[in-house]
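Every protein chain except one is present and positioned as in the full complex.
Up next, chain A:
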Amino acid sequence: MRQRRLLRFHGLKRPRVRQTWNKYNLFNLLRLRTPILQSKTLFQQKWVAKSLTRGYHGEHIKEYQWERMFSRRPLSAVNMDPAYMAKHDGSEQAAGRGSGRKVRLGSKYSGPKNQGNLDAPTPYMQMIFAPMERRLDIAIFRALFASSARQARQFVLHGFVTVNGKKMTYPGYLLNPGDMFQVDIERVMAATGRPKRGDRNQKASTTAEESEPAEAEEVEEGEASEEATTSEAAAEPVDAEAAKEKHLATLNHLKEQARKIMLVKDRFNRAKKKKALRKYLKDLKETMDRSRKLRNQSVAEMDEAERELTAILSNLALSSAEQAPEGKRQQQQKDKESAELKAGLQAATGGTVSGSTATSLGLLTNTQRAVLKWVIRNELENPHDPSKPYATPWRPREFMAPFAFIPRYLEVNQRICAAVYLRHPVARPGLSEVPTPFSPMLSQLAFNWYLRRG
């Protein structure tokens, strides 16, 4: 029976909005309208409302379980403005004839008022499924750690989730205010990243590299794939060995940068520089081969190599025409996170490489420095790694952004894939914290359905 129900999980004919980031679901969400209920009896109206809302809220939970969780008293909160509280003791609301003094018509001043709340009724009826949001699996989905509530449930069952540092394998665990849950980073990346689809992308990029590199983007992709074949680096830096490994990757990258510059600037480079660059590439290759064989290359020597290459790169002086697309790309990606850039570098390299690049980067012009920094950072943080179960370099999956929101009762730290359940979701004047795609009218009907049984 369950199998049959799942067959039409994202059906178009009898659409049900689900807790997933699926594109069919997005299409169904776009088409979702409050059904025409005038011709139906009250029972039918409530039935329709109940079945629609339950199709979204915890459809993997049995109805009797939900009925036990349902609460007929939704929680709500009001903001109390301290300035108002300090000035008034509330008696002004009972002044006059018992309901506060009347404001004179046309006057701007409307009497003392408690600030900080919207001027709208509290949508209690949108809070029916608030108890459901307490469930661990649904909270994981809400924190954007899984692409569907069912996937979140699977993460819990498979033991990838901890609550307050202890493994929790019950998806139905009801979070208490202050509980911190954490999901395995690799699982989150796999769930929210693009899937690996054969080696179609790689093929396209290698052909791009074989042909004359016209666009910087293509070259970038090509070099990523080539790098994967040449270097077996890109491991977590756990000790000095791993740091060296990282060094190798960086050197490799710098080499590719140099080659790219050579390809693009072929006609304009003077022969001398070209020669120097070619020689350097050769040297670099030798150094890398040696270090790969010996595994006892000193870190200082590697730093030296990096510094030298960056110096040469700076001599080549990228033309403005070449800088333009790269600068734009960098603007897009980098936006306002320049502050955390250094922290990220340090995190990825364990301090050693970041220090060396920082010093060597002093040789470059501003734009070059920014570009190189961005490229290196990106390469370190988000490397091409065929061993991962998702497409690398990691990118968010398609159709994720329309579903990306984090409700206020959660505080999420995406870097460690952890979130704290701060409090139960509440309704405030004009706002409700339960993410539900249905109109207030439909929710009200569903609420009445459960009141009958509650």
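One rule holds for everything that comes next: a contact is a pair of C-beta atoms (placed from the backbone, for glycine too) under 8 Å apart; a residue touches a chain by one contact, two chains touch by 3 or more; residues count from 1.
Keep this in mind: contacts and distances are computed from a predicted model.
Asker: One chain of this complex is not shown here; going by its UniProt record, which of these names is it: "Eukaryotic mitochondrial regulator protein-domain-containing protein", "Protein SDA1", "GINS subunit domain-containing protein" or "Non-structural maintenance of chromosomes element 4"?
Answerer: Spelling it out: the chain absent from the display is recorded in UniProt as "Eukaryotic mitochondrial regulator protein-domain-containing protein".
Asker: From the listed residues A:Ala139, A:Ala152 or A:Val434, report the one that touches the chain absent from this view.
Answerer: Touches the omitted chain: A:Val434.
Asker: Out of A:Val103, A:Ala404 or A:Leu451, point to the residue that touches the absent chain in the complete complex.
Answerer: Selected residue, touching the omitted chain: A:Ala404.
Asker: Of the residues listed, A:Ile140, A:Cys417 or A:Ala446, which one is in contact with the missing chain?
Answerer: Result: among the candidates, A:Cys417 touches the missing chain.
Asker: Tell me, which residues in chain A touch the chain that this view leaves out?
Answerer: 12-13, 23-24, 26-27, 29-30, 32-34, 73, 75-83, 85-87, 89-91, 94, 116-117, 123, 126, 144, 163-164, 166, 168, 170, 172-174, 176-180, 185, 188-189, 192-193, 236-238, 332-333, 335-337, 339-340, 343-344, 346-348, 350, 381-382, 393-396, 398-408, 411-418, 420, 422-423, 426-428, 430-440, 442
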